[in-house]
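This is the structure, below, for whatever I ask next.
All protein chains of the complex are present and in place, except for one that has been dropped.
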Amino acid sequence: MNKMSFSWDRALITCAAWALALLWVLPLIYATWTAFHPAEFETRFDLTAPLTLTNFSDAWVQAPFARYFLNTTILVTMILIAQIALGTLAAYAFARMDFRGKGILFSLVLVQLMIMPDILLVENYKTMRDLGLVDTILAIGLPYMASGFGIFLLRQTFMTIPQELDDAARIEGTSIMGRIWRVYMPLAKPTYLAFGLVSVSAHWNNFLWPLIITNSVETRPLTVGLSIFAATDSGIQWSVINAATLITSGPLLLAFLLFQRQFVQSFMRAGIK
Amino acid sequence: MRRDWIYACLLLSPAMVILVGFTHIPAIETIINSFFSTGRGRRVPEFIGTDNYATLLADPVFIKALKNNLIYAAVTIPASIILALMMAVFVNEKLRGRALLRMAFFTPTVLPLIAVANIWMFFYTPGFGLIDQIRGLFDLPAQNWVGQTDTVLYTMIAVATWKEAGFFMIFYLAALQTIPMPLREAAALEGASRWYFFRRVTLPLIMPTTLFVSVNAVINSVRLIDHIFVMTEGGPNNASKLLLFYVYEVAFQYWDTAYAATLTVVILGILCALAIAQFFFLDRRVHYK
Partner (left out) sequence: MLTNFFKTSTTAAALALATSVPAFAVDLEFYFPVAVGGAAADTIEALTSEYAAANPDVNIEAIYAGSYTDASTKAVTAARGGNAPQLSVLLSTEMFTLIDEDLIEPFDTYLTEAEKSEWIDGFFPAFMQNSQTGGNTWGIPFQRSTPVMYWNKEAFAKAGLNPDVAPANWDELLNAATALTEKDDAGNVTQWGLRIPSAGFPYWLFQGLSTPAGAILANADGNKTNFDDPKVVRALQFLVDLSKSHGVMAEGSIDWGATPKAFFEGESAIIWTSTGNLTNIRINAPFDFGVGFLPADERFGAPTGGGNFYLFKDSSEEQKDAAVDFVQWITAPEQAAKWSIATGYVAPRADAWETDAMKAYVEEVPAALITRDHLEHAVAELSTYENARVTSFLNDALAAAIAGEKTPKEALAEAQAQAEAVLSSYR
């Protein structure tokens, strides 16, 4: 490989990377453009167009986005904590214990790997109604609190942890919970991180189930709030809708931009496989 | 052994209660309901055997949704995985502005599909939409991408791929970082081309990530329908109707819960088959690593 062709290679990769990135960030660029300009520039990209913040104030006044944001944050945190707690306990049992019916129980878990509660929304709605939980944040989260996917991933990881570590801790008199907490969880950090990202992203974006189970501002997550805000029966208003989108996604984007190095690095250091 | 059993019970029961309560029991109830008629008002549901299944097989909308969903999965899954891998390779290089690139690829993860769908709607709008404005520069005619039965499904696929590739990129990026630098340098010294190295070393090493990502991709090919609500509602003439959207429609707009249950049973069947297949594959590949 001579130096010349190597740099050509590089130039090509750089170009392709930027082209792809541009394509990917286009919706965000467009959202930003419309949000900061008056509505008549939604479809005209004139660099001399006047800037404005009224779209933001309009969106802010028209719907309680702060509340929606809070609801989503509560929801996502609640689900993640529950999934990790329940998943870890179950995964430990599947990975390190012998008991009758293990195979059957594990296959029940695997079934849920694919059949997510979203598909069973009709029946789950009835259950929530019977539990009196309709229109609560708990009801949005409850069906997801045990994740087949999470249990499966953690079990696979736990099985790679040497049994000797477990035994040594047991001889020292550490309880099961103590061993899970001090031996297994630290060693499975990468799995937690990867699963956490999947879970947070899934529930941050989840729409169908919350749409059906929530009725009020106090429980609606962002996705549902945005969708009813953007009802287009009387003509779509991209500038205000996009301002709302930026208001609600802005904090996360900003956080990623600021902390992306730390985020990606810790993700990498964890070395998920 | 006996103590183990008690402990196992204690450890498992919280998760199992929720799994069984919100997945298995509802799944069984759904199967039972599919053999009954829908109760409306004062008419109670009656046992009708397999009538709902006969209706299903004769339902052109179901057949169409099934076909659409197969195409949707067949394109979205490989496209998003390949693009994700490309992106990860790109941002793993020491390129200028790597931070910006990463952030660009990461945007879909943060922007909810339901909100972004409106933006995509603008891109696709005939005449004054973004794509057509660009086409207009080359004197190409306006195209009604979302309004034509032969293109609409692909516009939905593009949005889904956009959404997923950026997300999967993160996992690949982390996996690529674990490939030791010396390995790469050694290969370069030996005269191995980048492509050869990628094929023979990188790909096998990131296999577990590919499996992880593909499980997610398969699940999402059924689940990811938010943009359909905003952009097409399955139209025109069901050309962009996907199975889960049809279930929603039948259950919550037609109020035909029994038929919705029948549709759900079909999805359950497909997913179960996939789950079993994937389990054997996954267990073999990841377990003994």
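Letters A and B mark the chains in the order given here, with residues in each chain numbered from 1 onward.
Here is the rule we use: a contact is a pair of C-beta atoms (placed from the backbone, for glycine too) under 8 Å apart; a residue touches a chain by one contact, two chains touch by 3 or more.
Keep in mind that this is a model prediction, so the values were computed, not measured.
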| item | value |
| --- | --- |
| Option touching the unshown chain, where A:A16, A:L108, A:V134 or A:L253 are the choices | A:V134 |
| Omitted-chain contact residue, chosen from B:G136, B:P180 or B:G269 | B:G136 |
| Touch criterion as defined above, residue of B:T50, B:T149 or B:S193 at the omitted chain | B:T149 |
| Interface with the unshown chain - residue positions in chain B | 40-42, 61, 121-122, 125-128, 136, 139-142, 144, 146-149, 232-233, 235-239, 249, 252-256 |
| Sites on chain A contacted by the missing partner chain, in the whole complex | 39-40, 42-43, 58, 61-62, 125-126, 129, 134, 211-212, 215-217, 224, 227-228, 231-238 |
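Note that only the chains that are shown with their structure count from here on.
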| item | value |
| --- | --- |
| Inter-chain centre distance, chain A versus chain B - centres from mean C-alpha coordinates, in Å | 14 |
| Chain A residues touching chain B - in the complex, by the definition given at the top | 1, 9-10, 13-14, 16-18, 20-22, 24-28, 30-31, 42-43, 85-87, 89-90, 92-94, 97-100, 102, 105, 108-124, 127, 142-143, 145-146, 148-149, 151-153, 156, 159-160, 176, 194, 197-198, 201, 204-205, 207-208, 212, 222-223, 226-227, 230, 232, 236, 238, 241-242, 244-245, 248-249, 252-253, 256-257, 260-261, 264, 267-268, 270-273 |
| In the complex with chain A, residue positions of chain B that touch it | 1, 4-5, 7-9, 11-12, 14-27, 29-30, 83, 86-87, 90-91, 93, 95-97, 99-116, 118-123, 128-130, 133, 162, 165-167, 170-171, 173-175, 177-178, 188, 191, 193-194, 206, 208-209, 212, 215-216, 218-219, 222-223, 225-226, 229-230, 244, 247-248, 251-252, 257, 260-261, 264, 267-268, 271-272, 274-276, 278-279, 282, 286-287, 289 |
